[in-house]
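Left out: one protein chain. Kept in place: all the others.
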Amino acid sequence: MTSDPFFHPVSGFELPRFAGVPTFMRLPHLTPEHDRFGEVEIGIVGVPWDSGTTNRPGPRHGPRQLRDASTMIRAEHPVTGMRPFEALACADLGDVGPNPADILDSMERISAYYGQLMRNGTRPLTAGGDHLTSLPVLRALARDTTLGMVHFDSHTDLYHSYFGGTMYTHGTPFRRAVEEGLLDPKRVVQIGIRGTMYDREDRDFAEAEGIRLIPIEEFHARGPEDVMAEAREIVGDAPTYISYDIDFVDPTFAPGTGTPEVGGPNSYQALQVVRGLQGLNIAGADLVEVSPPFDASGGTAFLGVSIMFELLCVMAQQTG
Amino acid sequence: MTSDPFFHPVSGFELPRFAGVPTFMRLPHLTPEHDRFGEVEIGIVGVPWDSGTTNRPGPRHGPRQLRDASTMIRAEHPVTGMRPFEALACADLGDVGPNPADILDSMERISAYYGQLMRNGTRPLTAGGDHLTSLPVLRALARDTTLGMVHFDSHTDLYHSYFGGTMYTHGTPFRRAVEEGLLDPKRVVQIGIRGTMYDREDRDFAEAEGIRLIPIEEFHARGPEDVMAEAREIVGDAPTYISYDIDFVDPTFAPGTGTPEVGGPNSYQALQVVRGLQGLNIAGADLVEVSPPFDASGGTAFLGVSIMFELLCVMAQQTG
Amino acid sequence: MTSDPFFHPVSGFELPRFAGVPTFMRLPHLTPEHDRFGEVEIGIVGVPWDSGTTNRPGPRHGPRQLRDASTMIRAEHPVTGMRPFEALACADLGDVGPNPADILDSMERISAYYGQLMRNGTRPLTAGGDHLTSLPVLRALARDTTLGMVHFDSHTDLYHSYFGGTMYTHGTPFRRAVEEGLLDPKRVVQIGIRGTMYDREDRDFAEAEGIRLIPIEEFHARGPEDVMAEAREIVGDAPTYISYDIDFVDPTFAPGTGTPEVGGPNSYQALQVVRGLQGLNIAGADLVEVSPPFDASGGTAFLGVSIMFELLCVMAQQTG
Amino acid sequence: MTSDPFFHPVSGFELPRFAGVPTFMRLPHLTPEHDRFGEVEIGIVGVPWDSGTTNRPGPRHGPRQLRDASTMIRAEHPVTGMRPFEALACADLGDVGPNPADILDSMERISAYYGQLMRNGTRPLTAGGDHLTSLPVLRALARDTTLGMVHFDSHTDLYHSYFGGTMYTHGTPFRRAVEEGLLDPKRVVQIGIRGTMYDREDRDFAEAEGIRLIPIEEFHARGPEDVMAEAREIVGDAPTYISYDIDFVDPTFAPGTGTPEVGGPNSYQALQVVRGLQGLNIAGADLVEVSPPFDASGGTAFLGVSIMFELLCVMAQQTG
Amino acid sequence: MTSDPFFHPVSGFELPRFAGVPTFMRLPHLTPEHDRFGEVEIGIVGVPWDSGTTNRPGPRHGPRQLRDASTMIRAEHPVTGMRPFEALACADLGDVGPNPADILDSMERISAYYGQLMRNGTRPLTAGGDHLTSLPVLRALARDTTLGMVHFDSHTDLYHSYFGGTMYTHGTPFRRAVEEGLLDPKRVVQIGIRGTMYDREDRDFAEAEGIRLIPIEEFHARGPEDVMAEAREIVGDAPTYISYDIDFVDPTFAPGTGTPEVGGPNSYQALQVVRGLQGLNIAGADLVEVSPPFDASGGTAFLGVSIMFELLCVMAQQTG
Partner (left out) sequence: MTSDPFFHPVSGFELPRFAGVPTFMRLPHLTPEHDRFGEVEIGIVGVPWDSGTTNRPGPRHGPRQLRDASTMIRAEHPVTGMRPFEALACADLGDVGPNPADILDSMERISAYYGQLMRNGTRPLTAGGDHLTSLPVLRALARDTTLGMVHFDSHTDLYHSYFGGTMYTHGTPFRRAVEEGLLDPKRVVQIGIRGTMYDREDRDFAEAEGIRLIPIEEFHARGPEDVMAEAREIVGDAPTYISYDIDFVDPTFAPGTGTPEVGGPNSYQALQVVRGLQGLNIAGADLVEVSPPFDASGGTAFLGVSIMFELLCVMAQQTG
């Protein structure tokens, strides 16, 4: 609980929403050198990186556009009444600086940074970045304990490799994470899977490992509430990671992404599924694959930060 | 009933839809000086004004883009068969000229103009402008009688003031209208409310005054038909104003607006709710907050004029 | 059944999706002079032509944008598991060259080309072009037998004439096709009809001839599955043409088209209706009215090729 | 000389420039039925037509976008001090309604309309439309006298035919005009010609007929003033038509057009060449090939109307 | 001279240019409360405000887009070798918060803020905002001494009033500044004036007061170097303000602005004129009228910050 106004966002009643240096949700911007860094309970972190992208690049520009759009977010959740910035000390921790021309170097930089957050007791809410981002984040978060995962996406991201053996792309992070023991496949659920397929190699792996796939046809037939009840059951009470690829949402609602698949959920359902995470033990969360070059209007980013606010609200519940 | 071809729109079978000086729905353009002005029963009026906007400006350009898009509208409603241009004498009355650098002067100009329409016996269908537009319009329409209101929006627009005491913004018009006795709060219903909130000051006011708020979660759960049945009951048979903020609709369907909130109704529901107004005693209506700089494609404006045609059709029923 | 790799698309695991000369779905590009042309069972053909457009032109650019977007399509249908490129020999047959300044000449060129396909035993999947395209295609396909038709559209395209007697526009093809005996009106169903109307001349014709019209209100009330069951019953087992105007879909999901009407199906329903064609005897199909100048983002085209892949999968079932 | 305020544009000091039904330069909109139509000395006419376009369509939307942009034009020329709306009675005469699906019918409609203007003593300033527009206009204007022409363009538009014998396209109007005796080739100068070429058929025709071609290389080497001195000499004192294809200007300055050629004049030179027409005997003028779908920003249209204002000023000098 | 790395921008060799919270030129963000605020010699300040705009709004969004684009700026001037961030202590001082719905309140807030900078000994480089911004800034800067001004613009901004007597708009700031004695009209030069005119009221004022106007025709004829030599002579050695309206530049190079006028300088000349300010005694400078809604691409903003860097370099020379 933080009634300290230092951690409160600037209000739109005081400074208009278009004014000011744009930080995530108008929170204070703190780097590790700052003397109040140690107090941060939830840190919003940008990972401007897209070297794992196999098709259309752009998510390296995601964090900046998300920050810009996030100045539209206000203090209180309209349904639950949660006021997350008063419940926990939240801050914009800036961006992890990747090396755009070296994938392995970038992954090390990211894992090292998140390791620092772990030691600081700060839970991360990440703004990607392409989906490979989740792998180095998980390497830090799951250092001591295997995690469950609720994964919203139109793709499984469980492929073995691309282009004749390349192991690190945005189509492979969770294959690696399972192989490395970061995720417990029995506690992983993937929701919204759809689109034409290369083959069944990723699904065979999921089936063999016990990962639960909920294709979009099932999602539309059962509805978000029923699906999320099952998801909560799968991950249970143990620490869980939430990974939200913006391409989970129908590309008409979220055109700013690199590998769209038509026929997805609408923007209301995009929020509903996060509300369905209430009560989980959330170790961290990410919102990835927002690609500004494919939506200069910022509509995708605004939906993205609306989702991030929902994630923040369910993360903020886990406090005395 | 007007079989006078003077008041009929130009047909797309004669002059292609992209041709001609664009007036609203290809109606004749009449100014008060015109000798047939006195015959106009429903006047479509533009109010190109956005000085009340607290975030992203642009609705001052709304009427022109709406006129352009409106040349796609044809003569007959596909469901009811209503042919409004034959039922009543309709015309494009042009724009009220605001003073973009003086809010109070602009409100006086608008109220004066609508006072003239009242004296002429012309019911107005307004194309805004930002939502502050509704206040000077109501000052003219409610001069002699308090009105009820069906209000479609994602925001309540019931705030007391902004920026340390500024009373006239697009977030305050209905607070003023209730305070000034223009609206009867017991006969006001607001539909579609959503989005993160500053605080609960607006909702406390609504609750204290008896204004009925239907949040989007309730709208999605009950469906448009059930919600509109309640709305009709709330406003009853007495004179009622309809105010339709385009940001009621989900921003993916209506991106050209200044304060979007995700998770709203789709374009079919956007029409359905107007069809649900059938039978009401409509004193006037507006469609506001269309902001062309945020949707150069014109899609938002086309949805806007499709809504305006629906409004026109329910207004046109009130005649012998 | 073709296990011949000559007819297999290039895989995105080998050549990234953004690379290579863009052919439809990365299939081989075969012209009639090619020595394997005779083997093609399903030919994807572009008809870059929009001379029948009465409002906003652009579909002449459709085939190229559709080819570009189609490199995102993979090999397997996510629900049925159908792998159409292995089931039948498919190829990109290039574009029929129209004469942009002569409608009659263009129709002759198109009919002649499709006549050649008929003689070759190749079923066509056409990428338009405006909706007048369907008429010269039907003249070739229905030379020997009257066809049924499942027609997805927001307009009936059954008008008699435009602009004082012009018989060939994109609003008249199916009036001509019925008059010329190419279509059996009792076996024609039109789904998704909506929007304001000039008058009832087209509907009177439909009623008189026995064409079944399913307006969008009925579609939304009954749902895609129920509607498609009726459609299958109407056309029965005899040879049937599928004509899919992209403006069937709501313009928010498919803005790149010339005569949008709001309130249509979403992108999931856009696919569902094609899946409901399973089991029909499909003589040919088209996807028309994609107009790139009105959606430079390519989102409409990507939805268009997703629909084309669904059409291809139901066409590919008709083989031993 | 008209001091009659009826013919004066609305001032931006009174009604903001974004307000009002958009007519050309905010002039009164008069149709032939209007009782003051007979007084109009210069009529601005839209021809929303692009059926002659061989590549990218769109100029049918030109007049509307030009009208919108033209509300930015004020009353006085910054260099000469000419106030054209006070010098002559100017009006927006609306659009000639073409038949988008019939080229010959459209040409007849246009010629008939301009014949009416001739009989009325109204000189036309035309907003196209593609360049084929100039042919039916010239058929009316040159009925009694062969005209000279100053032609700004990147193409000669002197080709014999396209697509195996099609005579009427936007690449052939001046070939037809010379053949029909509407233009005196010895009094025709074409300025700005550039771009890759099919062959030399058009230039051979020009050379044989005595048409003077000034390629862009010569234009850049000599400068606008020297080139325009030669142009004035070529056309002399006899009646002359001015035809200005917006693709004369470099496509970076005028992207909204269908057949761009890089390396052209900048926007300052685009105005300078019109200023160089001062003193000519101008029978009429046009500004063609503005294609809004290729420049939704309206920048091309604003340059277009800036050129139209310059044309109007040199036309307005020809009065006592 | 500041070798203190605290005031050095983040290098693109360390953190990629797309990463990080965007401050002006990647400088530290200091508010008046910061303990090093007192050391700042040149403060870059945003004024996100456009209430004085008479036509197309948008400059309230300017500072944010300029900050985003400014992360592309590096440390050293390519011609002079000036490294401004090492020459003086520079910082991003954030935005002055205006009241978007109250012009007078906003002007007071701005003047008060700049008064604070004056007392701090900080020279301001302002990122607007519309051109009315310059008036409250001048009220603070010229409190003790009348200033000269070099003014780059396509308009004089010297009008008396708009809309029947409104005194504060972006077309009147320098009329007010001369009337209030903030500017010495004999030491004011306006460069680049062009475009159609309402009347000559502004120019008559300039002539009467001795303000030197250099119209664009003269600018193009003489060239930037000659013009700037005269400008330097006019303002002399006394304290001088630099006001740079982005609409000085041709709108093709700077489309993101509200009142464009074609025929202006190109982007190279846009920089050259600032280089011609070298040696002046610069009390402050602004870059105004960048309007992001009219150039979402950011090209105008990038030109804007390139101009700001040039301004910073000439301001940075005035130090021991």
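Think of it as A, B, C, D and E in the order they're written, each chain with its own count starting at 1.
As a working rule, a residue touches a chain if its C-beta (ideal position, glycine included) is under 8 Å from a C-beta of that chain, and two chains touch if they have at least 3 such contacts.
The structure displayed is predicted, hence computed values, not measured ones.
So which shown chains sit in contact with the chain we cannot see?
Within the full complex, the chain left out of view touches A, C, D, E.
So which of D:Leu104, D:Met197 or D:Ala229 would be touching the chain we can't see?
D:Met197
From the list E:Trp49, E:Phe205 or E:Phe302, which touches the chain that is not on show?
Touching the chain that is not displayed is residue E:Phe302.
Touching the absent chain in the whole complex: find that residue among C:Glu14, C:Glu180 or C:Asp237.
Once the missing chain is taken into account, the touching residue is C:Glu14.
Considering the entire assembly, which residues of chain D contact the chain that has been omitted?
Looking at chain D, the ones touching the missing chain are residues 54-56, 162-164, 193-200, 215-217, 220, 250-252, 255, 259-260, 262-264, 266, 294-295.
Using the document's contact rule, name the residues of chain E that touch the chain not shown here.
Touching the missing chain: residues 11-14, 16-18, 72-79, 252-253, 266-268, 270-271, 297, 299, 302-303, 306, 309.
Could you pull out which residues of chain A are in touch with the chain that's been left out?
Against the left-out chain, chain A lists 50-54, 56-58, 60-61, 99-103, 105, 162-164, 166, 168-169, 293-294.
The working rule: only the chains that are shown with their structure count from here on.
Go through the assembly and pull out the chains touching chain A as well as chain D.
Output, common partners of chain A and chain D: B, C, E.
How many degrees of rotation bring the Cα atoms of chain D onto the matching Cα atoms of chain E, given to the nearest 5?
The rotation relating chain D to chain E comes to 120 degrees.
Computing the C-alpha centre of each chain, which chain sits at the greatest distance from chain D?
Here the answer is chain A, farthest from chain D.
Measure off the straight-line distance from the CA centroid of chain B to the CA centroid of chain E, and report it in whole Å.
So the centroids are 40 Å from each other.
Which residues belonging to chain B are in contact with no fewer than two other chains?
14, 16, 18, 54, 56, 60-61, 100, 162-164, 252, 266, 294, 297
Touch graph of the chains shown: is it line, ring, star, complete or other?
Its topology fits none of the listed shapes; call it other.
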